[in-house]
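Note that this complex is displayed minus one protein chain, with the remaining chains in position.
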Amino acid sequence: MSVGTTQPIAEVERAASAKTPASASGAGNLAAGMLWPLLSGAIGLALWEGLVRLFKVPVFILPAPSQVIVTIVEQWWYLLSQLAITTFAAGLGLVMAVVFGLAAGAAITASRLVDRMLTPWLVIAHAVPKVVIAPLFLVWFGFGLQSEMFFVVAFTFFPVIVNTVTGLKSADPEQILMVRAMGATPTQVLRKIQFPSALPSICAGIKLAVTLAPVGAVIGEFVASNKGLGHLLIRAVGDMDTPLAFAAVTVFSIFGVLLWRLAEWGERRVLPWHPSQREAFLRGAGT
Amino acid sequence: MIAADQSLARSNGRGVSASISLKNVEKVYGGPSGDLHAIAPLSIELPAGEAVSIVGPSGCGKSTLMRLIAGLDAPTRGEIRVGHQVVAKPVPDIGIVFQRDLLLDWRKVLGNVLLPAEIKGLSGLEGRARELLQEFDVGAFTDSYPWQLSGGMRQRVAIARALLTRPALLFLDEPFSALDALTRDQMNVLLQRVQTSEGVTTLLITHSITEAIFCADRVLVMSGRPGAIMDDIRVPFERPRRLAIRETAEFTSIGRRIREHFEKVGVLVG
Partner (left out) sequence: MIRRFPASLMRLRAALSALGLITGLAAVAPAAAQAPTPVKVLLDWAWLPYHAPFLIAQDKGYYKEAGLDVTLEQGRGSATTALLLSQGGFDIAHLNVTNAAQMIGKGGAITAVGLYQHKTAAAFIGIKGKAKLDGPQSLRKLKIGSTPGGSDALSLRIFTAANGMKVSDLNVVALDANAKTTALFGGTIDVVSGDSPAFDAYVRATGQEPVDLHLADAGVPLLGFGFAVNNAYLAKNPEVVRKFLAATRRGFIEAARDLRAACELIQAKVHLAGTLERCIDYNQGLLALSTPPGDPGWGHQSTEEWTKLISTLKSAGELPGDDKPVTTFFTNDYVPK
């Protein structure tokens, strides 16, 4: 049984435009998007190579890009195996930080008392320069994974907690009222309204944490581990093996970029409905 | 309280709706500058299945009255009954449509309509959800996200959601105020048709005199501070109604009667 009269034209037009993909050249855009950064990178590298050769800069002061690439190729197994160790520690620490961050964020949102008692400690823990406490971790936890993991947590917990709290508090009070009127229990309110509302903010927090976690792992390795990319770096620098140090930094940077991309991909999967993802949603899926 | 399973025991779309009874209901808010009488002692009987509009200016207490009946707030004095049971806590079997559609951005349209079933732990309502969406002319958007719909369509989804569990009462608090005038007219037609087919006791709060008359069997005219019912007008038109009836003499005379009330109390000057 239909309404009988036709829908107002404005409504139909709005609905239609929301369903059709925006005018994008898809693959063309992607190529253009990559072309200029690649070109810029190539020019920069060529300049660097030229300067090093021209001024005969000693390899232990500044290696040429060609030298760094050679080192990466020659030692790719060593670099990747150490990267794997760092990644493992970063990943484990990140999981711990996210679990802890979500729980603490939820507790802080739920209780003013918890907020008042816990937040000062969190702020202090965040404010302390991590490089200062790293040697302490070594003394408390010894060399190895456990020190690294706690270090990663120290680096990453704060963005997760702050973003969780902000997200949970941004839940629409009228939506909460509405589900309460439907008879929702506090747990249902949390699961069905507060947590989904908080998800965009939580994702932002986790994206930040994802980029900070490897940094935390590497710095932790400088001081408190005898394995991993951080350890490799500190030995390379100490031994004046600058090409290896640069190679490690390069590998680490590429890894960081890949991680960021991965985090963004994850975000797209989790938040297809969010304004930030709508263009991609229309371009990609369509309903 | 109307049990959930009872409200589901309907085979033809019509079923158990509840009556509403208010006896000497008063709401007073205590404040630093003295008491605020939101609602003066008010008594009224609304039989089951009836469609009632409450029309009045802002702040006259109509929203407060709706909250009291729904059990979301308690009266200072007096007794409220829904379906012969005293209201002491939030009445579970009400579908509410607010001025904002309050659809959840992260759920598709179908998921939004099914929300009350999830909260109440009821299963097997997916078929009804799809039917309602189809009936309200938004079936094509069942798997879309709310942001892909226009304001009018979103409110239709909200109404479908309110009706999903076949509630005993349907409350609408200025549901169409945020829509443009043409869409609003469309929604009026939709609402009175829905009310007829579902047979649910309906309470519509509105600013619009025309809307109040068109969508109801009975119009309660409220004035504010303290909130009181100035008039209780029966609307004689048959269902289903067409927009054209708004231009009839009978319709305009009811409208005039209401308007004169507002002029008398100074709400309208004209």
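Brief remarks on what is shown
We call the chains A and B, going by the order they appear; numbering starts again at 1 in every chain.
As a working rule, a contact is a pair of C-beta atoms (placed from the backbone, for glycine too) under 8 Å apart; a residue touches a chain by one contact, two chains touch by 3 or more.
Being a predicted model, the structure only gives us computed values, none of them experimental.
Although it is not drawn here, the omitted chain touches the following shown chains in the complete assembly: A.
The missing chain, though absent from the display, is touched by one residue of A:Pro58, A:Pro120 or A:Pro275; that residue is A:Pro58. Shown as candidates are A:Leu92, A:Val165 or A:Ala236; the residue that touches the absent chain is A:Ala236.
For chain A, the residues touching the chain absent from view are 58, 60-61, 78, 135, 138-139, 142-143, 223-224, 226, 231, 234-241, 244.
Quick note on the criterion: only the chains that are shown with their structure count from here on.
One inter-chain figure worth recording: chain A and chain B are separated by 47 Å, centre to centre, where each centre is the mean of the chain's CA atoms. Against chain B, in their complex, chain A makes its touches with residues 1-5, 7-8, 10-11, 14-15, 18-19, 172, 174-175, 177-184, 188, 192-193, 196-197, 199, 271-275, 278, 287.
Taken together, the chain B residues at the contact with chain A in this complex read 70, 72, 90, 92, 94, 96, 98, 100, 102, 104-107, 115-116, 118-120, 135-137, 141, 143-145, 147-150, 152-153, 180, 182-183, 186, 189-190, 193, 197.
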